[in-house]
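Of the protein chains in this complex, all but one are displayed in their positions.
Let's turn to chain A:
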Amino acid sequence: MKIWVPADAAARACGADEVAAAISAAAEQRGVTVELIRNGTRGMVWLEPLVEVETPEGRRAFGPMTPEDVPALFDSPDSHPKAQGLTEEIPFFKRQTRLTFARCGKIDPLSLMDYEAEGGLAGLRAAIARTPAEVVEEIVASGLRGRGGAGFPTGIKWRTVLGAKAAQKYIVCNADEGDSGSFADRMLMEGDPFCLIEGMAIAGLATGATQGYVYIRSEYPDAIRVMRAAVEAATHAGVLGADVLGSGRAFRVEIRVGAGAYVCGEETSLLNSLEGKRGVVRAKPPLPALEGFMGRPTVVNNVLSLAAVPWIMAHGGAAYNAIGINRSRGTIPLQIAGNVKHGGLFETGFGITLGEIVTEIAGGTASGRPVKAVQVGGPLGAYHPVSDFDLPFCYEEFAGQGGLVGHAGMIIHDEGADMLALARFAMEFCAIESCGKCTPCRIGAVRGVETLDRVAAGDPTALPLIEDLCNTMKLGSLCALGGFTPYPVLSAIRHFPEEFTPMREAAE
């Protein structure tokens, strides 16, 4: 009997280890031989711990499981109260277009054999068979844009690094995933680490870089452990090392750990941190592509950008480009979080509307109360009211509404949300995490907190000051931490003005 219990951090945080232990104990008690696999998550987090049992029809899902639910798994699975039917028939799962996350939750994350059996390494083999310039042009043709937040075309970045002449170049994977509401990088690293490693190796072959670093935030101990083990296994198997899959070309990967600074997700701050310095943002130019890690040409890409690459190389840039709308091509792994009934990871082509995601796919709020606002794109993203629900999910449309796609995390708030408190939090977070280089960010955010406190106290002169302050931050900040913190603040004020008026207390 084959049973899967995710070892993903979210599943473990909901009790997966206890469920796994109960399964082993129950099997032993009954004298049943169980092959227990600790997989990644299928991304249906509201069902975690989601246990799967192999049957002739396919894998059957049970969740959310508790240790008390385990005996019935053996004794009466057909009438099990937590039975969800076949995993891949669950509507949330079935509606997706899973390219990057095709294997996540399906395989044993650290089995290279499983990985290859499910299509892994085909992209790397295709890349080895072609010239670096051909690989770069395939990525350009795919239309893939950076999934870390800025949306810069990945192929164009690689072209710059390929063209740069240097004795040593680097691939740096940005796995700092600091945005609240985001967890796709974590899920991929925990559930399909070889996919990221393969993407990095392809990037290395395409640009002439022989050394890769993955910079993982320290808040992700599980991801760090899995990635370290995967790098070791890949090196042992010759996927990484002096002679990548017998190509005669070298590529090595090392895992590095952040130290609890949100701003280190910004690429130049990350490079400083990797070099062992304070994570202060660098002015651009020079671009990291030309003068990055140790002053040498460096590709800095998000986990999801690099993890999309193996599929593109295996199936062709045109196939990826055929999905999506406008200049937002391919799939986007949405992360649905917060006060939501069906939260988790949902990979789909660009173009789905915000309302479809929140209402149909996620089933509205967990509390059952009406949705008030959805923050899209992390702590620097705007609050969208329900009137924005017809917005198609893509870079262009969100930018047009004063918002951003960012890392495609979205946090749903019900009508109990206090928008003034959330606006204040945006400023507070910026003040805590500012790298300190520019005054509008470092001082402005502190002023923002104070001024919003005055708004809350009913001072009618405070609100215009917030607007001025936000303009100063937008114009005078070197990076998006100071430059975009105004977006959640101003969108909250614009869409929920009644919560920012001096009448606030009288009205309550």
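We adopt the following convention: contacts are C-beta pairs under 8 Å (C-beta built on N, C-alpha and C of every residue); 3 or more make two chains touch, one makes a residue touch a chain; residues count from 1.
As a working rule, contacts and distances are computed from a predicted model.
When the listed names "Sarcosine oxidase subunit delta", "Spermidine/putrescine import ATP-binding protein PotA", "MoxR-like ATPase" or "Formate dehydrogenase subunit gamma" are checked against UniProt, the chain not shown comes out as "Formate dehydrogenase subunit gamma".
Of the listed positions A:V32, A:A133, A:M294 or A:A322, the one in contact with the omitted chain in the full complex is A:M294. Within the complete assembly, A:G343 is the residue of A:G63, A:G317 or A:G343 that touches the hidden chain. The omitted chain makes contact with just one of the residues A:P6, A:G151, A:G181 or A:G349: A:G181. Touching the missing chain, out of A:G58, A:G260 or A:G402, is residue A:G260.
Within the set A:P6, A:P379, A:G403 or A:G482, the residue that contacts the chain not displayed is A:P379. Where chain A meets the chain that is not shown, the touching residues are 9-10, 12-14, 45-46, 48, 177-183, 186, 211, 218-221, 256-262, 273-280, 293-294, 335-340, 343-345, 366, 375, 379, 409, 411-414, 417, 421-422, 425, 429, 432-433.
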